[in-house]
Every structure is written in structure tokens, then in C-alpha cells.
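A single protein chain has been omitted from the complex, and every remaining protein chain is retained in its original position.
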Amino acid sequence: MIERNLGLTIFCHAVLLLGAAAVCLPLYFAFVAGSLTLQEVQQTPFPWVPGTHFLDNIATAWNQGNFSRLYINSLIVTVGIVVGKLTISLIAAFAITYFRFPFRMTAFWLIFVSLMLPVEVRIIPTYEAVADAAGPLRWFADITGISWLVGSVTGYQLEAALQWNMVNTYSGLILPLIASASATFLFRQFFLTVPEELCEAARLDGAGPVKFFLDILLPLSRANIAALSIILFIYGWNQYLWPLLFTTDAEMQTAILGLKHLVPVSDAEPAWNIAMSAAFFVMLPPAVIILLMQRWFTKGLVDSGK
Amino acid sequence: MREETQMTIDFGIKNAPRKFAKTLAAGIALGMLALPGAAAAQERVKVEWWHALGGRLGEVVEKLVTDFNGSQDQYEVVAVHKGNYEENMAAMVAAYRVGQQPTIIQAAERGFMTMLNSGAVVPVPTLMEEQGHDVDWNDFIAPVSGFFLVDGVPAALPFNSSTPIFWYNRDMFKEAGFDAPGETWQEVEKQLYAIKEQGVSECSMALANDFFWSLIENYAALHDQPYGTLANGFDGLGTEFVFNKSPLVVGQLERLSKWMDDEVLQIAGQGLSPEQLFTSGTCATYVASTAAHAGIGSGAQFDWSATFLPHEEGVEPKNSTIGGGALWVLQGKSDEEYAGAAAFIDFVASPETQVWWSKQTGYVPVTTTAYNALKSEGYFKENPTREIAILQLSRGEPTENSRGFRFGNHNQSMQLLVEEIQGVWTGQKTAQEALDNAARRGNEILRQYERLHASQ
Partner (left out) sequence: MQVDPFGAREIFVGFANFAQLLGSPDYRQSVFFTLWFTVIQAVVTIALALLFAFATDFVIRGRGLYKSVILMPYAIAPVISGVLWAFLFNPAVGPLAQFIQSLGIPWDPNRRPFDAQLLVIVASVWKHICYDYIFLVAALLAVPQSLLEAAKLDGARPVRRFFTISLPLVTPTIFFLMVMNVVYGLFETFGIIDAVTRGGPAGATNTLVYKVYQDGFVQLNLGSSAAQSVILMIIAILFTVLQFRALERRVNYQV
């Protein structure tokens, strides 16, 4: 269906071009900064035309920050976060939308309220929780006398055994971040738009809830899952504060931390050229993900089923 | 590590009753894995040190640590850059609460009270004594260690100390017809205005980001004005801010405000470091820490120099105060780690290290021995600007107003001061109002701190 509405088409293109330009302008300047030498990057006024040192700066930045290891860490952690978040929120939204159980709305609201506090604000308690993840268990064991029992029977100290310390591990980096209220909320919105008739039809055909979920809901949600994957991947990739607090081992840090270390601080040299060029290759995986995933939107998968 | 990840993702989805058994199993397994690992240890004892120096300074730190590790084979110091001072502190606090803290931490001088009264530190002299290291605490340059003195010895090792000095663009000054900046604020004012009026430069002075330190706190110290009662807090927690009561301090702020209105003084703002304004040749002068030597040395393409901070006409200037970080040792670590920490501190305080560190970074050497070594090397003849900081720090006899300060939670009150002063830049308040507000709000914080630590 080709629409012959030239005026509107031109208007839309214009809007999109302007939008794209506005959106990319800062990126362009970052690129310019990343292509200058240390001297040039300090000059005022700032040049609008890039220099020639982009690749050199990238090489310097990569080595300076030991990015090969950091990159891998970031990838593992981010993929873990995406998979974890998607799984949990899909299941949670499914439960909330399609089942009636006591405290259903309370659960929804509780999940939702947890949205309200970003990681940064609850960071110190979260750290305590994760570094000493078996703490509550220990406490429980103490109270009920289990630890005494185990101690006298086996000679093992239950206390010591229940030290579950996830500092400096991948699981520690991933787990605290995988509960997601926004993803749950999004899926709940989406599931609410799925026509009741589909659910009826499935039930008539003898499909149980799990089959309904896997064979009908999931395929329908593909566009949303794709969109969300992009968002979640980038969220996970760009996590700064949590890995900062949590990892003391330089080998376990993420790419973002490496980038931050390169950003000049007050008493040091303003090596913005290195930092900006590093910003680009740190940005690379998220950019690639965007480029890949956005094609899913055009596949028209969404149209089927309705 | 792959296994771990998988196991715990499964863990999240499977149901609760199995959780306990799995945790138990995991716990025991991990526990047993960890024990032999630690016992069959490396011969070296690891000592963790968290610091806040990144970029080029971070590189120098790495070299320092490598040198230490290479000089002996019993201990290995692992330096971790945990972000800036605040992030470093926050990380340490979080870690401390669950027993994951490092052995050594670098904290800013502002955090002194927080560290001292935390009950979480081992005073450095105590440590050194216990470990059998003989340290001559008198060798430490008085104004540097004076800040950290508790019962006559510094509780933490001064590490990267600096003081503000007056940087200027000699080319610009010559062009305007001056040989060097004047000694008094009045003379300097005339010169700065002349530079602007003659068109030599649009901006005569760049305002540093830590102007509250270099231009207000240090101003008070230099002119022997009390910043707070009870000797700036050294004599007790009942101290109150009184900087707003000093007409000189108020006058200084008014002067800066006037310069800003006349566009003689420029704020760099976010996204730009004021040092860049100076090194790019935009602004003619800059009041900043002596540690800017590294940046200015590499960035400035013109003839630059530095001199003492100006003082008021008719006032005999005292010494300036330091800023920067110190090394603290935290509690709760093993004896071997403490031995390693002590050895490292000894290494850092040794004259050779101090001479090297000071040359590399521009920070002030903390011991008189090191200072004399640099002098006899002729280092200061070749680089006269490097000596200004030390001369300024040791000028005259320190009074109770120029020793530094001891304010609880000074981070917060300093933040408030900056906010209030910004009200002056935006024209919403007068200098006196801003300072009065800052003092009032700062006092609330001091009282809160006092209440919290009343039992001490």
C-alpha cells in the first residue's frame, strides 16, 4: 500500500532528519574529541572538524584500560542480566494477568514500588545482602537451634559453611539486578491487550496455561521482547555503580568501569581524547545490538495472531 | 565461573524448598574450596589498598606499588582505584559493614573526623609501633602533619598533600606591562582589571572548582581569621562556624563577586576543567593546588609561572593549609596484613620515595628530610615554582586559625557553602547573606555530629 501523499512524506522525512541530527550531534563531538591529540583537545574554541588520531587513541585507550578482559566480563554479566530479567518478568506478568490468587494486586504493587528506588539509593543494604547472602539463613539456623544440632553431630560449624559470599563473582554482579518491575509492568500492559477470545479458544482446545504461555503469548510478545532486550542489554552494559562497589579485583570489573577510570579527574591531565575514543568502543556492543534488534520490528511478526 | 553462573540462574527459578538444601550444599562446597586455597597460599601476603587517584596520577600510584612489591618478597600491595574520594569512602563503608574492607584506604582530609571517630581505624603510629617500625614523627613537615595530629602524632599518614598557589601566564602579564603578580589582593586586582581592559585577555582569572578551599578557607588561614570557634574544631566538638563574622572573609567574597560581575573572573562550569581555561591560554591567572604542575606543565604552551597567594594589604600572611588525602589503616585485618601495611607505610614515608613521588606528581613531600634532599639536589633551583607550596606552608608560626580544621561531616557543610555562594554568583544573595546562611546551616550539621558522638 503505497501512499501518495508527498507533503506528509516530506514533512516526516524532515522531522526524522532533524531528529536524527539533534540526537547525533553530541556523538559527533565525542568523535571529534576522540580524534585529537592531548594538546589539541585542550584548545578553546573547540574544533568542529575531527583530527586524525582516532585509531591511535583507541589503541592507547584499549591497552591502558586492559579492555579485553573487561569486555568479556561486561558481556557475560549483561547477557546474564538480560536473560534473567526477561525470564522473571515474563513469568511474573503472566501470573499477575492471568491468575486470580490472594494478594495478587498487592504483589503487583510491591513489585512496582520496588521500581521506585534505583540501585544507587539502596546500594549499601544490597551490598550487605549479597556479600552475606546466607546471613538470614544463618540467623534462622541459630534461632531454631539447628546450628547447635549440626555442630554437635557432625563437628562442622554450620556458621562457616553458610558463608556465601558473592563478592567479586559473576553471580554477584548479575543477581541483584535481575528483578525488574518495569519489564513486568510492560508485559502486564501487553498481556492485557491480548483478546480474551484467544485464551478461551486455547482452553477449549485443551491447552493448559503453560502451553498457552509458550505457544501463544510468547510469539505475540516478540516485538516487545525485542524492544526490551535492547533496553535491558544497554541497562546491564552501562551499569556503573554496582560493579564499582562490588568488585575489588581488577580482573572482574566491567567495561564501563574501565571507561570511568579513563575519564580525567581534577588533579590529572585532561586526556579527553583517550576517554572519548574509549567511549566509542565501549559503546560498540550496545550499538550493534540496536542495529541487529531493530530489524526484528520490521519483520511484521506482530501482525500474525491478531 | 561458567558453572557458577548457570547454577545460580537455575536457583532463581526453581522453587523454595530446594533452596535451603542447595544453599547448604553450595555453602559447604564453596567453603571447602576456599579453605585449601587460602592455606596453600602464595608466599606473599596480600594487602589491599583502595585509593581515589585515576588517570595519570593513578599510573604513578601503580608504579609506586610495583616498586614496593619489587623491593621485598613478603608482601604484595594490591592497589584498587575505587572512583573518586566520595565513591572510595562509600565503597569502604559498604565493605566495612560486611567485613570486606581493605587494609589501607586513602581518604580526603575532609573526611578526617569521619575516619577518626569511626572506631574502624587503627591509628598509624600505633600500628607502626606494634609492628616495630621506628618512625620519626617530628620529621614530618609541621603544617602537613599538623592537620592530622592526634595527641601529638598524626593518626594517618599524609599522602598526597598540596596547597593552593597562584598560577599566572607570564606572557600575558608582560604584555600588559607587569613583571609579576603583586603581593597583595589590591595590587592583583589592579593588574587583573588592566589585563582585561587592555584587551590582553577576555578573562583575567579562572575560578577553580575548589575555590572554597583555595580562596575562602585558605584565605581565612592566611589572614589568621577563625573559621570556627574552638581553634577550628581542634579543641572540641562544640565548635561553631564563625567565618561569616569576619569582615575580611566577607570582603573577599564580595571582591570575587564583583570580579565575576565585571567578567574579570570566570567560572569554568561543568564539562570543562578550569585548569583547561588556564592552560589553553584563555585566562591569565588561576588559583589552584600545586599538584596542577603535571597538567599545566604538559598542557600550557606559553611561559607560565607561579607565586604565593596574595594577601590583604597591611596584613602579615600566615601559612596556608593543606588539602589532599591521607592513608588510613582499617581494623579487622590479620596480623600479616598489618605487618605488610606497616612495611608499605614505611616505604612511602621514606625520603627516596617522597622525593620521587613529589617530582612525579607535584604533591608536597611530607618529611623535612625529603624536602632537604630535593633542595640539595638543586631541584628547586631548576624548578622554583615547585618550592612555593612548601615555603607557603611553612611560612611563619602557625596559629590556631591556620593549622587546618576539625569539623565533623565537613563534606556536608562545605557543600552547603558552595551552594550558598552560588547564590551570590546568580545575584540572588549578597555575600554576607550567603555566608550567614552557610554558617547557620553548617552549624546544624556540626550539632548533629556532636550529638551523634556525644559519648566520646
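Letters A and B name the chains as they come in the text, with residue numbers starting at 1 for each one.
What we mean here is this: a residue touches a chain if its C-beta (ideal position, glycine included) is under 8 Å from a C-beta of that chain, and two chains touch if they have at least 3 such contacts.
Note that the structure is predicted; figures quoted are calculated from it, not measured.
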Chains shown that the absent chain touches, full complex: A, B
Option touching the unshown chain, where B:A79, B:V135, B:L277 or B:V348 are the choices: B:L277
Hidden partner chain, touching residue among B:S214, B:T385 or B:N409: B:N409
Contacting the left-out chain in the complete assembly, out of B:A120, B:A284, B:A339 or B:L435: B:A120
Residues from chain B at the interface with the omitted partner, ascending: 86, 89-90, 93, 96-97, 114, 117-120, 203, 260, 266-272, 276-277, 282, 409, 411-412, 415, 418-420, 422-423, 425-429, 448, 451-453
On chain A, residues whose C-beta touches the chain left out of the figure: 1-3, 5, 8-9, 11-13, 15-16, 19-20, 22-27, 29-30, 44-46, 48, 112-113, 115-118, 120-121, 123-124, 182, 185-186, 189-190, 192-193, 195-196, 223-224, 226-227, 230-231, 234, 238, 240, 256, 259-260, 263, 275-276, 279, 282-283, 286-287, 289-291, 294-295, 297-298, 300, 302-303, 306
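Everything below uses one rule, namely that only the chains that are shown with their structure count from here on.
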Computed distance of Cα centres, chain B from chain A, in Å: 35
Residues of chain B defined as touching chain A within the complex: 1, 4-5, 8-9, 12-13, 20, 23-24, 26-28, 30-31, 48, 50, 53-58, 80-84, 87, 90-91, 93-95, 97-100, 102, 209-210, 273, 275-277, 279-280, 282, 289, 291-292, 294-295, 298-299, 301
Residues of chain A defined as touching chain B within the complex: 38-39, 42-44, 76, 80, 83-84, 87-88, 91, 123-124, 127-128, 131-132, 134, 137, 156, 160-165, 167, 169-171, 174-175, 178, 244-245, 248, 250, 260-271
